[in-house]
Structure formats: C-alpha cells, structure tokens
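The other protein chains are all here in position, but one chain of the complex has been omitted.
Entry: subunit A
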Amino acid sequence: MKALIVLALSYAAMAAVSLSMARHQEQVYGKAFPAMALRLGGWALLAVALVPAIAAWGTSVGILAWLGFLTFAALAIGLQMTYAPQPVRWTAPAVALLGAVGWVLA
C-alpha cells in the first residue's frame, strides 16, 4: 500500500515534468505551450512523494525507496510517451488522485 502511494505520486509528478517539455506536449496535445507551472508542480510533487516514503520506511530506507520509485515512475512515463502518449491526460490526474486518497486513508 505504502509502496503504491509513493509510486502513484511519483508517476503523476513525472507525468507533469514530461508534459512541461515541448516534445511531449506535441505528442499529447498536438502543440507546445509554456508550462513553467507544470514543471514546478511536477518537481514539488516529487518532493512531496518523499514524505510518505520516509513515514513508511524511516529516513535512510525511505530515501532509498523513494529514489527507486522515481526511477520506475520515470520508466513508466517513458514507455507511455513511446507507446500510448494520449491517455496520460487522464491517467496522470487519476493516479495522482488515487495516491492522495490512499495517503489520506492510510
């Protein structure tokens, strides 16, 4: 459960970071647009994902686990941008919501 929360938040964060880049904006929305807010929001969400990781595993293991989840969240986004970029419009907010709900309930 705790693993899924960290993974979900990292996934949403990586989605935001990728959508702040022109190449991926074109893939998903067909045009590029300035997106500093998305970029900062993505980075902030990445930092937020560290909180449940440390709460679940303690500081040292938590940081290690967080880095691991970031890697696999980024890999997931990389694969999604390769094979099915469009659905990220709804998968990212949906997963972010699930992660947040899971965190509140846990």
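Rule of thumb we're sticking to: contacts are C-beta pairs under 8 Å (C-beta built on N, C-alpha and C of every residue); 3 or more make two chains touch, one makes a residue touch a chain; residues count from 1.
One rule holds in what follows: contacts and distances are computed from a predicted model.
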From "PepSY domain-containing protein", "Anaerobic dimethyl sulfoxide reductase subunit C (Anchor subunit)", "Carbon-monoxide dehydrogenase small subunit" or "Response regulator transcription factor", the hidden chain's UniProt protein name: "PepSY domain-containing protein"
Among A:21, A:35, A:51 or A:98, residue touching the chain not depicted: A:21
Chain not shown, touching residues in subunit A: 2-3, 14, 17-18, 21, 23-24, 57-61, 64-65, 67-72, 74-75, 77-79, 81-83
